[in-house]
Each structure stands twice: as C-alpha cells, then as structure tokens.
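To start, the structure under review is shown below, and the notes come after it.
The complex is shown incomplete by one protein chain, all other protein chains being positioned as in the whole.
Then we have chain A:
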C-alpha cells in the first residue's frame, strides 16, 4: 500500500533548497518557531499541526515548483513535509506531558511483570499459530518504533508487525488447514507479541501517530492496524486475572512473584550509584543515604559495607588468613555482589535493547527510507 519511491524525503529537501520555494520554506520555518514557543497542549497541538499540513498542501498544489506534478509527487512532498516538521518538533510533541510519560512507564512496568509468566495458552492462542520465529520477527518490527521520529515511519513499524502476523495466519490456514479466524486469531497474537516486545513508549507512540500522522493517511488499513495496537494497549492496561485463561490465585501469585523479582534492580540501583561515588572519593552524603535505604533490607550487609573503607575488604586477603568468623561476612558480600551483578545485567540488557532500537536512526535518513519503503519484511529485518 505504500509508495515505493526510493528517496521521497531527499527529493522534498531538494525542492526546498530551490530558491523558488523560499516562500514555502519561510512559512514552514516560521510555523516551527511559533509552535515551539507555545506551551504544549496535545489536543490543540494536533489540530494546529494538521491545519498547517492542510494549508501547506494547498500552497504546494498551487506552487509553480510543483506545476504539472502528479498526485503521487505531491503526496511525496507532503510526506516530506510531515517528516520535516515532526522531526523538528519531535521533542515538543512526543511524550511531552507528564501524564504520557507516566502512562508509558506504567504500561512498560506492567508488561515486564506479565512477561515473567504469560504463555500463549493464557490467551487461548491455537497451537498452529504458536510460531516463535514469526513472533520474534513481529516483535522486532514493533521494537523499532522509537528509531523513527516521523509519524509515517512509526506507523509503518506497526504495519510491518501486523503484516508478519498476517503472514503467519495465512500460512497456518494454508499449510495447517486452520480455519481462518480473522480478528479472532489476529488480536490475541498481536497482544502476545506486544507483551513479548514491550515496545518503548507504547502509549506515547500511538498517541503521536493519532495526532500527527496526516489525517488523510490514517485511514483504511493503516487506521485498522493502528486501532488494533491501541486495542492491545488498552487490553494490557486493564488486564487482570479475568482477562486471561488463568486461575485468579495463580495470576495474583505470578504477578506478586514478578514484582519481587523486578524490585531487585530498583533497590540496588542506589548501590550502583554508590560504587561510582566511592571510586571518586567524594563526600559521604550519598552513601549514608544509601545505607539508610538499605537498612530495612539487610542490616548485615550495611555493617560490612559501612565498617570497611572499601566495598570489598577481602580483595587483598589470602585464603590462609581467613577464619570461620569471616564466613558470615563473606557470604553477605557474596550475596551483595550477586545482587548487583544481576541488576547490572538487567540494566545492560535494557540498554542494549534500546540501543538496537535506536541505532537505525544514526544510519541516516537515506537508509531509513529505503528500509521503510521496502515492501518485503525480510529486507526490513536484515538491517537490524
């Protein structure tokens, strides 16, 4: 459904560099400046930007530079316009309110909990649709969403994810003779994939597309798949034991267990801060605070950490010097190290996920567009 011009954005920029487009460039730049000065108000912002797109569309249609252009060429210019404006205004319009940020965090945290125990059976996903390879591919598409700043490209990540799932359904109906279930099959798989992927800033991304994708483009199939992800998000937000095929007690216990596991990094993060402060030999303020926070967790650790001038007093020790009395302290230190190590691994894992998500952006717009425009999902995935 997307046009496959190789570099519509470059051709838009080329036109903008043409002296004949000076009037347009001025109007676009002055809009961006005036928009940046006003305080954010999502409802209004969406309207203002959409109105600006429409006004500029009219101007482009009448512009000598586009005289005799086909509808497709005009459309490419408008896609370029959307991308240019929304990239410039990204920080002002994307996840710009405290509520959005909070919502993103809550959804992501809930997904983290669900990830620890949710299985396809809980959503009654038929075995023929349980295809790890396909799911992984779909997840990957969804995770790329923050690698792009333009609404069109973000929307394409969703579309690509949905296409992978549709291919899976298609294959199941052909090779496994699975009766096609349409949305009955599609939505549960999309929800499962969304939970597995935990795409960054899910709420903000969906809202951003809704508000800033040119409204004449958020229709039909694109609107349908966008709605499906909105729907998946909404399902996850409201999800409780009754939403799943699971015993209520099992659900509650699993959530509780997941909370305990996920809490470890939160508690130990001050400890990580402390390592760096210790290393720099700065004032003891932070470490005292850290001790206070830790007190209720394990007094023993604190005694060791506090009394010794360094975090790990046994580093210089020889085996022969140790006594039985040291066992308790050693064990305490051992536990502390393991806890830190685990939380560090967690953090690194998260970092590497967000890094892979972001990396395509640094490859430059040309590559982005080529990837985005490719109709084959394989091409899209290889780059990553």
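Methods note: a residue touches a chain if its C-beta (ideal position, glycine included) is under 8 Å from a C-beta of that chain, and two chains touch if they have at least 3 such contacts; residues count from 1.
In this text, contacts and distances are computed from a predicted model.
Per the UniProt record, the chain missing from the shown structure is "Ras-related small GTP-binding family protein isoform 2", taken from the list "Ras-related small GTP-binding family protein isoform 2", "DNA sliding clamp PCNA", "cAMP-dependent protein kinase" or "Uracil phosphoribosyltransferase homolog".
Of the listed residues A:16, A:32, A:74 or A:230, the one in contact with the hidden chain in the full complex is A:230. Per the touch definition above, the residue from A:72, A:109 or A:124 contacting the chain not shown is A:124. Between the chain not shown and the residues A:36, A:55, A:116 or A:216, the one that touches is A:216. Residue in contact with the omitted chain (choice from A:19, A:64 or A:182): A:182. Within the complete assembly, A:172 is the residue of A:24, A:81, A:157 or A:172 that touches the hidden chain. Although one chain is not drawn, its touching partners on chain A can still be listed: residues 43, 46-47, 50, 124, 166-174, 179-188, 207, 210-211, 213, 215-221, 223-228, 230-231, 234-235, 238, 242-244.
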